[in-house]
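Complex shown without one protein chain; remaining protein chains in place.
== subunit A ==
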Amino acid sequence: MVTTRTTMRTHWVALRTMLIFTLVLGVAYTIVVTGIGQLALPAQANGSVIRSGDDIVGSALIGQSFTDADWEPLPEWFQSRPSAAGDGYDAGASSGSNYGPENADLIAAIEERKAQVAESNGVSPDDVPADALTASASGLDPHISPEYALLQVPRVAAERGLAEAAVRELVESRIQARDLGYLGEPTVNVLQLNLALAELEG
């Protein structure tokens, strides 16, 4: 027979247990991990930021858009993937597009991007790789495929008056192989590539 008294007692035990767990598993655990991170691994724990002088120009992990105020691509920079985070690479609003495979808006967007990338780089639409045409899951993907990076070399070199071979060499030196040689996909970090590109000129 369950009395009100035992029910009350059980809940009283539950409440005290929850408070202990909140202190240990919520507060203490988080503080300990934060302490370890800040003391032993401060660069990673604080977002792997890249500095130029004293200013933070970004995070090695968070993609940026290389567009003007009207979201038009700036041709002198290597372009990132399309982004559905806010108006594009809004790091406060990570998101994919969530368009399904038959969504008419997505199909139209891919067609438009395909034409734009092909035209601005002077290549056939069939040569544009998939990552150049699709928005990533986070909207903050810092990477593009090596194919998309290499495809942009002639355009970037021409815009900047640089030798194409020099830019190509730069891109090739920036290709990150699969983790441990076989996990994930080969990538090029766009922000780091563009930073190196800026130095190439300087």
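We adopt the following convention: a contact is a pair of C-beta atoms (placed from the backbone, for glycine too) under 8 Å apart; a residue touches a chain by one contact, two chains touch by 3 or more; residues count from 1.
Criterion: contacts and distances are computed from a predicted model.
The chain absent from the displayed complex carries the UniProt protein name "Potassium-transporting ATPase potassium-binding subunit", chosen from "Phosphonate metabolism protein PhnJ", "N,N'-diacetylchitobiose transport system permease protein", "GerAB/ArcD/ProY family transporter" or "Potassium-transporting ATPase potassium-binding subunit".
The omitted chain makes contact with subunit A at the following residues, 2, 6-7, 9-18, 20-22, 24-27, 29-30, 32-34, 36-38, 40-41, 44-49, 55-69, 74, 77, 81, 85, 89-104, 106-107, 110-111, 114, 128-131, 133-145, 178-180, 182-185, 187, 191, 194-195, 198.
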